[in-house]
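With one protein chain held back, the other chains of the complex are shown just where they sit.
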Amino acid sequence: MSQTTQPVFDPNEVVVFSDAMIKQMNEVVNKFPQDKEKSAIIRILHLAQAEYAWLSVPVMNKIAEFLKIQPIEVYEVATFYTMFHLQPVGKHVLEVCRTGPCMLVGSDQLIQHIEHKLNIKVGETTSDGMFTLKTAECLGGCGYGPLLQCRNTYHEHLTIEKADALIEQYRNGEIQ
Amino acid sequence: MKNRRLLLEHVDVPGIDGIEVYVKHGGYASLEKALKKMSPEDVLEEVKKSGLRGRGGAGFPTGMKWSFLAKPEGVPRYLVCNADESEPGTFKDRYLMEKLPHLLIEGMILSSFALGANQSYIYIRGEFMYVLNILEKAIAEAYAKGYLGKNILGSGYDLDLVVTPGGGAYICGEETALLESLEGKRGNPRIKPPFPAVKGLWGCPTVVNNVESIAAVVPIVRDGGDAYAAIGIGRSTGTKLISACGNLARPGVYEIDLGLSVEEFIYGDDYCRGIANGKQLKACVPGGSSVPILPHFLVTKTATGEDRLMTYESLAEGGFSSGSMLGSGGFIIFDEDQCIVRNTWNFARFYAHESCGQCSPCREGTGWMEKVLSRIEHGQGHMHDIDLLADINKKIEGNTICPLGDAAAWPVAAAIHHFREEFEWHIKHPSEAQTRNYGLIQQPVVA
Partner (left out) sequence: MPNVLMMVKVTIDGIEVEVEAGTSILNAARKIGGDAVPPAMCYYSKLPGTGGKCRTCLVEVAAGSTADPRPMPKLVASCSTPVQDGMVVNNKTSERVHNNRGGVVEFLLANHPLDCPICDQAGECHLQDLGYEHGSAKTRYEEERRTFDPIDIGNKIKLHMNRCILCYRCVFVANQLTENRVHGVLHRGEHAEISTFIEQAVENDFSGNMIDVCPVGALTDRTFRFKSRVWFLKPMDAERSCSKCCGKAVVWMFGNEIYRVTARKDKYGEVEDIDGKTAWLCNDCRFEHKSAADWNIAGPRVISRNSVISQGKYATSIEKPVKRIG
């Protein structure tokens, strides 16, 4: 099995950041001393991911342009940190913690259940584009497991039933 | 003795995350005291007297760390708070920041004042974005009240405080990887020397401290270092946040006086109230996933039969043959149904996933251990794999750039040391191993 990391993208895609986005990006940059703009990169990647759902090559190139650094410096950072999606994802990304303490209280079973319920494997997206299922390493909620994170929200003390209800709420748009 | 709660005293007060309520309950009194009546050296002196040891896991005396900070003329110094809490089993800092953001901010101002830093950062793991929002709101309140910014409380001291997120990488809890990440790079730990106290953030002298260590400066300044040192036993002074998880009746974050017995912590009514669902204790990892696991008969008593206490020293009693470490205070309990092989594989997978890949023993060794353990857990193991694992372990330990190599090696070494029979059983009974657990190990008969 060969690892391929060449991302598929349209080199002609033009990314234009909204004024609101540029304002936010400047606010982040201004938190750091002059000439230290690169420190803003991780937070800017989070902002871009909130805006575009995932980080495509043209988006990352645009960030490089904004920070006046080489595109490779953005790729290096974006591929190092696991929170960044470098491939298209569903509307809701469910990231279930699978590390030791969560496993002791049933995260393996929870992951299996969600796979079965959504009819996808970990790493896949449902055919309607609604959910992507991922696993995460320790999310820092060990005493409240099993748990999953969806965007900035932690859903803790999950059971199979609670997870079912949660997925329905996301599906129906009751929670965003 | 119980529930002295220096840090968590007001945690249940409604609205304590807001500045008004926090101030009403004595908040920012330490700051007023320090800025109006103390010099930076006085604050450092109180921290030294307190005996406070780094609460992130290493347990290095905080006052000593501060005194190592280089102070060349005309070069800025930085204080960076390590809020990249990612050690499996540890969730105390998140609890503290979420519930008591101003306690951390007050601690940051006090500590920055003591170190002579005018710009400080809180680096928080990216997954805690909602906590970052809580902190930013609290920081804005502190600026509005004049606790941050120029000429704080008329003292002439200036401080700016910024919170910045990570992006999902356990390694950024290592202080030099954290600084790399804060500079907007990959979280590769730096080669030391130079140490951050000499060359840290952007090449300037920097102190990196854990959230809980910084928060503890608030009661230390308020009550004096001696009062803090009066709590605890020997070199384990003060209180410690313990995040308890796994198969416990009442998991959660507790503030204990160091010196509490492990027995009382696990079974006491004020603490975890025993093992969940009336099961028996099988094993315990007392200080976060990277410290050695202890079988049930070494949890509440040491190998020599003394009561095991929640202190740096007592938990380490017996070294790697019968002891463990207090570490970050991530207390993980395994009940009789849990499989040690599966858990060891799980932890090994965690470290392989979190290795930065910079140095060869960790990059290749963690991945190798994970694959061997996965085979054993999934019924494909050989007897020689156990010794192979033990040997890979030895080749990683101590040979890496940063402590992640050790953190990956210790749990595997300890699991094989204490639960070797369970590994052998897995290899001998591949089909059963996937459906049921080996069970409780027997206490060795002392002749």
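Per-chain numbering from 1; labels A and B assigned in written order.
Simple rule for what comes next: a contact is a pair of C-beta atoms (placed from the backbone, for glycine too) under 8 Å apart; a residue touches a chain by one contact, two chains touch by 3 or more.
A quick note: this is a predicted structure, and the numbers were derived from the prediction, not measured.
Visitor: For the chain left off this view, which of A:29, A:44 or A:57 is in contact with it?
Guide: A:57
Visitor: Among B:16, B:152 or B:169, which one touches the chain that has been omitted from the display?
Guide: Result: among the candidates, B:169 touches the missing chain.
Visitor: Which is it among A:22, A:72 or A:165 that touches the chain not included here?
Guide: Checking each option in A:22, A:72 or A:165, the one touching the absent chain turns out to be A:72.
Visitor: Would you mind spotting which of B:7, B:281, B:352 or B:386 touches the chain that isn't drawn?
Guide: B:352
Visitor: List the residues of chain B that touch the chain left out of this view.
Guide: 169, 186, 191, 193, 352-361, 363-368, 371-372, 388, 394-395, 398-401
Visitor: List the chain A residues touching the unshown chain?
Guide: Contact residues on chain A toward the absent chain are 1-7, 9, 57, 70-73, 75-76, 79-80.
Throughout what follows, only the chains that are shown with their structure count from here on.
Visitor: Taking the mean of the C-alpha atoms as each chain's centre, how many Å separate chain A from chain B?
Guide: Distance between chain centres: 25 Å.
Visitor: List the residues on chain B that touch chain A in their complex, please.
Guide: 85-91, 94, 119, 125-130, 133, 162, 164-170, 181-187, 202, 243-247, 251-253, 285, 289, 330, 332, 334-335, 338, 342-343, 346-347, 350, 353-354, 356
Visitor: Any idea which chain A residues touch chain B in the complex?
Guide: Where chain A meets chain B, its residues are 31-33, 36-43, 45-46, 73, 76-78, 80-84, 98-101, 103-105, 136-145, 149, 152-154.
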